[in-house]
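Structure below; questions to follow.
A protein chain is absent from this complex, but the other protein chains hold their places.
Take a look at chain A:
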Amino acid sequence: MSTMTEPPRTPADERVQEFKPPRYRRPLGIGRDTVVQYGVLAFLAVLVLAPIVPTLYQSIRNRPLYEAGGAFTLSGYTDLFTEAGFGEVALNTLLFASLTTLLSLAIAIPMAIVVVRTKLPGGRLVALAMQWPFFISSLILGFGWIIMYGPAGFVSVKVQQVFGGVPWNLYSIPGMALTEAVALAPIAYVFCANALRQSDASLESAAQVCGAGPLRILGQVVVPLLRPPIVYSAILVFSVSIETLSVPLLYGQPVNIDVFSTFLYHKGLQSVDPDYTMLGAASTVILVVTLSLVAVQAKLLKDAARFVSVRGKVTRPRRLDLGWLKWVSIVFIWFYVIVGALVPIAGLVMRSFTLVFTPLQSPFKTVTTKNYEIVFDSDNYVQSLWNSLIVAGVGSVVVSALAVFAVMVARRSTFRWGRAVEYLALIPQSLPGIIIGIGFFWAFALAPFGMGSVLQGTIYAVIIAFGMRALPSAFGSVAPAIMQIGGELDNAARVSGADWLMTFFRVLRALITPAFAGALVLTFVIMLKEYSPAVFLSSADNNILGTTMLSLWTQGRAGSVAALATLQIGITAVFVALAGLLMKGKHHA
């Protein structure tokens, strides 16, 4: 254009200045972006493979990994299937997991429908109450149930007094399944409720216009649309109940019912001379089961996500009126919340303040703080409380930061192995906690340069194992928050001259802070509640609340267990409340 007409000279032309475009050093053609991205990939790979590979290796070695020598063997597998009663264990597990899945769906689906889609007094309160498992671990719930409904429990004894018999037996597979279903129902509830909230309300209006009544609409329009979240949450609940340790351990031990997780626990910890080869084989078999469940789940989620993520225009669902049925629903829901969660937890708290807790004698006669004094007088118990706080405090910061980097690499970079980073960050979801514990135990035995002996039996070992367990949740909480930040903001920074790393630190870091804080709270609570990987990693020095409670429970010191459990719930509640206040304050600023 300048060749055709002479443009008028403007101030802009007079100070034509060329800034040098930014240069980033690339020794051997490798920039710092690449280094960081490969670093994250390598770190995650080592972290995730550390417990898996030694487990597989141990399953085919005839001596424990920490001993020299040893040769290839398949006896672990043959022993497992011929001698060890593994068939019965597998059957128990299948029964327990199926029953748990059925029961939790039976609780969750009707509840989600009536809460989200019908006019229900106090519906918001129910939605809030369904978050209780966030604060209470299934180990503590198990204690609470036993204290109230167990053979010598408060409620059982009362029922015995009044009716002359107790129609239930908690120490059985249905008993376990019921407790576990109460604990897991909220997971299924959240999936169904979200799907219901997002589905198009006009579908129902259309049915209504055609003359369908509320029940017909629910039966023929709403429930069929729920099929994907039901299938997905069923698989999720099933796989969680396969790996859970708490309830089967507490209920099954007195009556010798073993499932996968307690089988590993007993074989690995309670036998005098553990057969590590068979333990490895059992772990491998269980890993295969849970991993294939997750593969199915991932495939379904891909389809389910397509189904669920119909967002955009938010149509407020019209709520149907159920008439008298709504009172039935209210009774049903509050029965679940009160009998399932509130009563056991209240019982646990009561137990922590009494010496004797039975309906035969008013608990107020023996009100005491002695249980707490025992806890605070013992250095070991105080130490385990501190250990738990340190593990959760340090771990949550590290894990959240790792999750932010993993999401940045997986979703916000052009890194070639971004998908691999995402899968690695999510795999621990499918690894049973107890196998992570066993796996790291062996990994420390194998680790080069004596790193294993430095970590073995320390609190760092616990942080690593718990952190790995919490990583998928942290990733899942950070990813959507980061994806909400428009990609053009990154692009604008890149074109302006910032490389990937500088874009992150100069532009995105401030925007990601709320997501990071959210992940921090989540992982803190998860890691405070966690204990199953620690049972194989614990020593006198690194006991945490969960392992301490478990050993106190086996010693029959229920009062101290109740006191520790109450403390754990209290800490969680205070922490979440404080975090909520802090984050609210930040939003206003």
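We adopt the following convention: contacts are C-beta pairs under 8 Å (C-beta built on N, C-alpha and C of every residue); 3 or more make two chains touch, one makes a residue touch a chain; residues count from 1.
Keep in mind that, in the parts below, contacts and distances are computed from a predicted model.
**Q** So one subunit is absent here. Using its UniProt record, which name fits best from "5,10-methylene tetrahydromethanopterin reductase", "ABC-type quaternary amine transporter", "ABC-type metal ion transport system, permease component" or "Carbon-phosphorus lyase"?
**A** The correct option from "5,10-methylene tetrahydromethanopterin reductase", "ABC-type quaternary amine transporter", "ABC-type metal ion transport system, permease component" or "Carbon-phosphorus lyase" is "ABC-type quaternary amine transporter", the UniProt name of the unshown chain.
**Q** Which is it among A:T82, A:N491 or A:S539 that touches the chain not included here?
**A** A:N491
**Q** Among A:V397, A:A420, A:M502 or A:A517, exactly one should touch the missing chain; which is it?
**A** A:M502
**Q** At which residues does chain A meet the chain that is not included here?
**A** 1-2, 7-8, 10-13, 16-24, 31, 414, 486, 488-489, 491-499, 502, 506-507, 510-511
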